[in-house]
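A single protein chain has been omitted from the complex, and every remaining protein chain is retained in its original position.
Showing chain A:
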């Protein structure tokens, strides 16, 4: 792969780096790996594991309206029928160097650590120090004098210093840290971060560590030992677009440089060293594909001339079509040289290098009658280059079609793309791709402005609505009494709330990114409330090893990536003001340790709850707990807490009470309750007296020969058993219903939505009041997508759960999407008709292509493409709303 220098890249105006793109680059994960997100994520306090990385090219293409034609001369003849240039983007690996140097500064007293990197990018050194006498892997802020200018403190443990070029001509961006060897500093720790991409460069999954004294324990991350570099992506858990090449051989020669052999006598005799590594980063590169069509005056044939400056072997996968349907066909011979037939559906031609420049191209001679020329480019086995998710299309008859403006890609290209997962990536990237030409991007901007205005309008409207609505209820007395009579007596229990609750999951997997989620959500409070939600589930609030919060460490430290404890309180207060109850996401199953035991295993806790290894379950060998055996499944990435210990339970109850009191949480969303006995949950809930509580009991549905069983009774039984163990003090997410909806919608098997007894087949069919139905959450959907709801069918899912008994939960990403108004309408139908968690559902149809049910004899609904209309009997049904493949009626 050719190395590309930064300068040439930056000159290319079409090169817009979109850090978001890395999100799309995650490797596929197996679905059963449900706790993936809890893999430990930083700074070496936990186990790390890597998914093998695949090299993928990400390619995007879009049409251009700029006047590129002039620059790119394809043919000098003036009988051009059609001419276009498609700019395309590829991801190319750029190789560079990265060095660490420790040496004495000029005055020979102080020392200097220099870190440099030759790759283009906005490099940041994220660093801290440890002091003599520190134990564990905690970083500390370095003393003020050590911080180079431009440093920014990050919380209380790190500094971020940008790498700079010393002068324009320099290849390396570097940063120098001066320090006095007489100080108390034991080591300097750092990782390298590329702000542009958000990628983190780490050392074997941990920080780089430059010891300044010789007796530090070797955690395996001391620079200079057996070298093997690993990379952590900034998105943590997501595949990064940066690779650090491991080059052990290269480093061997410098191996000994740091641990100077003669420094054993604690005399802080430092020795300078210099170490260099190769580093590889993926950079998107713009290329052009130009196409010209002309007619040969002699033969009357059409000649398509295709040319590109993409380096390396480029294969054109092509065909022709007869009409607008763009069905691929193979034209009659002759074909250009190096052409093969691919599965009787397309031809493949290797582009031939041109004499001039680094271009390659081919000429295709076609009969006149063809309507269009279709192609995609293949760069290597995994890399396909398409035009906005579709095939490139070149009109041969000067037709009205606009490139890229047609519906479905044809079967051929679909078949091809399924071979690699490039397609999916391109698909997602398409959303990020905006025009490349300045004219187009201007328009895009205009559109963005328009969109943001619309958003603002919505927010204002929501605000106005919530005020008007609240002021109305105080006026007409009759209305109030009327609603009172229709509602059954409200009895609040922690398993159900009032029974009329509608839950909003108030975050997604990316919410920690901004660092001010609490504040962002606060601005949306009245809007969310006005949509009809009564309960909101906030992200886990504790200090956590992973930024998303599911690897809690000090339970009493509520400053997290979502914001500070004060911001959290403020948020809870505003949510209360708009009449919503607030659920805290509490992780009780596991907890990350602060310290290692004598064997070097992380199982000693710090902070206010300074438990020892007796608090850790005994049956996970990784953590050498001295507690009892686990009462549930083990979560392997962190020490699992032994809830059978009296002191643990006492502490946790106290903690929950403190959260209620101090923060104002009204209830809980309990993480990973599979990990411990439901009876303990009952204990916790009785002690903390929540308004509402729901547990996440997520395990696999049963499948036979890869097909989901119709009968998922054993699956829902396990969930119901857990609820039972909590004595009904908590509800549980109805994973069963989600799973069955998946199959029913995805495969058009709506009959699955009725169990053998004609009831809903999920938990909601057995214990509706304790079932919290949902179709997506931060794990299943969002940017993780471990078990994503069938795309495009979300509204069918919501039409189901928002009309059915159970307590429906709506995922943040869906609320703030184009589904919003439909969801709002469904919620208002639910509220208007007083559907609650115990409403009676009568399934009237469960056939291949349609499912229909009548709830409480007030609301009728159907999902699926099939036909259903509610009976025209004594009740008069009127259509309340309809959308794609669903309809909802109410009695008028």
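Criterion: contacts are C-beta pairs under 8 Å (C-beta built on N, C-alpha and C of every residue); 3 or more make two chains touch, one makes a residue touch a chain; residues count from 1.
Please note the rule applied: contacts and distances are computed from a predicted model.
Peer 1: Leaving aside the chains you can see, what is the UniProt protein name of the one that's missing? Options: "TECT1 protein", "Beta-amylase", "Trafficking protein particle complex II-specific subunit 120 homolog" or "AP complex subunit sigma".
Peer 2: Per the UniProt record, the undisplayed chain of the complex is "Beta-amylase".
Peer 1: May I ask which residue of A:87, A:120, A:142 or A:395 touches the chain that does not appear here?
Peer 2: A:395
Peer 1: Determine which one of A:450, A:514 or A:711 touches the chain that has been left out.
Peer 2: A:450
Peer 1: Considering the whole complex, which of A:702, A:828 or A:875 touches the chain not shown?
Peer 2: Answer from the full complex: A:828 touches the omitted chain.
Peer 1: Even though one chain is hidden, which residues of chain A still touch it in the full complex?
Peer 2: For chain A, the residues touching the absent chain are 63, 65-67, 69-70, 78-84, 295, 388, 395, 397-405, 435, 440, 443-444, 446-447, 450, 453-454, 456-458, 460-465, 467-469, 471-472, 475, 530-532, 821, 824-825, 827-828.
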